[in-house]
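Pasting a structure below so you can have a look.
Only a single protein chain was left out; the remaining protein chains are all shown in position.
Let's look at subunit A:
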Amino acid sequence: MAAEKAEMDVLKKECDGLRTQIEAARKAVNDGNMTSAAGSATEVGRVQLKLRKSLKGHLAKIYSMHWSSDSRSMISASQDGKLLVWDTHTGNKLVAVPLKSAWVMSVAFAPSGNLVASGGLDNMCTVSNIKAASPKTLRELDAHTGYLSCCRFLSDTEILTASGDTTCCLWDLETGKQKIIFTNHIGDCMSLALSMDENTFVSGACDSLAKLWDLREGTCKQTFSGHTSDINAIQFFPNGNAFVTGSDDCSCKMYDLRSDQEVITYQDGSLNAGVTSVSLSNSGRLVFAGYDDFNCHIWDSLKGEKVGVLSGHDNRVSCTGVPADGMGVCTGSWDSFLKLWN
């Protein structure tokens, strides 16, 4: 027992030393932040987007939405127990996928447009083929021991999931088995975002940390701190070298991968609502953040200023998304509506 205690003390000391080393290394490169660097950039002015469509169809809270890679179809998930695929140009519903479990928290479109995935309090990720005559369940990925908070396809054969059991997982859809389990978070994983080259991904969790992972080796490469509460949302900046997070601490932050730290915080004394979702415009200049205050606020990512607001929902904004062609932004809410703005 004494020998173990001695070893524990040595290891604890080593951990503390390493943590101090990391902080010192970050401080050493912290020679300025985004707002000082962005001094020369012109202001974006007031961003006033108009409501173009209100998509009505769900009968209960919408928890998640995801654009198809064609920038036209979009899928939404509601706790009315349905996934709806919409043609956002006409506003028509294309497909309705009934869910075995109504407690859905996340939905995703495969890049091919053939498959969709969803899951939630059933702890499973269900993958369906929506191109069949009627939606057909392909796989029920069942191994997480906590709720499914987020899922993202790499292709029609691989999918990444984040779970309330604190792990993320890469699955092989051909076998239905787990390929790699990513463990390191000490709180529920709430959100994940895939890098463009699909070699890495970032995750945000209730331990208030964001982590960068190597998708093929299964290792956590970097850990980013700064938030003081659950991180609910995470998205990559379009050049892949940074990512934006949204948290219950009412702020959003941008972290840069190569300087290994936070470069700017988006927060305002008058905003006392948690952030549920984040998405970025195609140049990365605008951050669309959905809040519990029923609004989606728009931030200038470089200057850290609030430059606009999308108002119109009658309840919490739970999800936002910008399609690949960047032509608009979609917001989804607990008020059961999805709105399209540009």
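Keep in mind that, in the parts below, a residue touches a chain if its C-beta (ideal position, glycine included) is under 8 Å from a C-beta of that chain, and two chains touch if they have at least 3 such contacts; residues count from 1.
As a convention for this text, contacts and distances are computed from a predicted model.
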Checklist outcome for this item: In UniProt, the chain not displayed here, chosen among "NADH-ubiquinone oxidoreductase chain 5", "Eukaryotic translation initiation factor 3 subunit F", "Histidine-containing phosphotransfer protein" or "Guanine nucleotide-binding protein subunit gamma", goes by "Guanine nucleotide-binding protein subunit gamma"
Checklist entry - Which of these, A:64, A:106, A:149 or A:184, touches the one chain of the complex that we don't see? => result A:184
Checklist outcome for this item: Out of A:261, A:276 or A:295, the sole contact with the unshown chain comes from A:261
Next on the checklist: Just to verify: which one of A:44, A:173 or A:289 makes contact with the chain not shown?
Outcome noted: A:44
Checklist entry - If the missing chain were put back, which residues of subunit A would it touch? => result 1, 4-5, 7-8, 11-12, 14-15, 18-19, 21-22, 25-26, 28-34, 36-38, 41, 44, 47, 49, 52-53, 72, 88-89, 184, 219-223, 237-239, 241-242, 254, 256, 258-261, 263-264, 281-286, 301-302, 322, 325-329, 340, 342
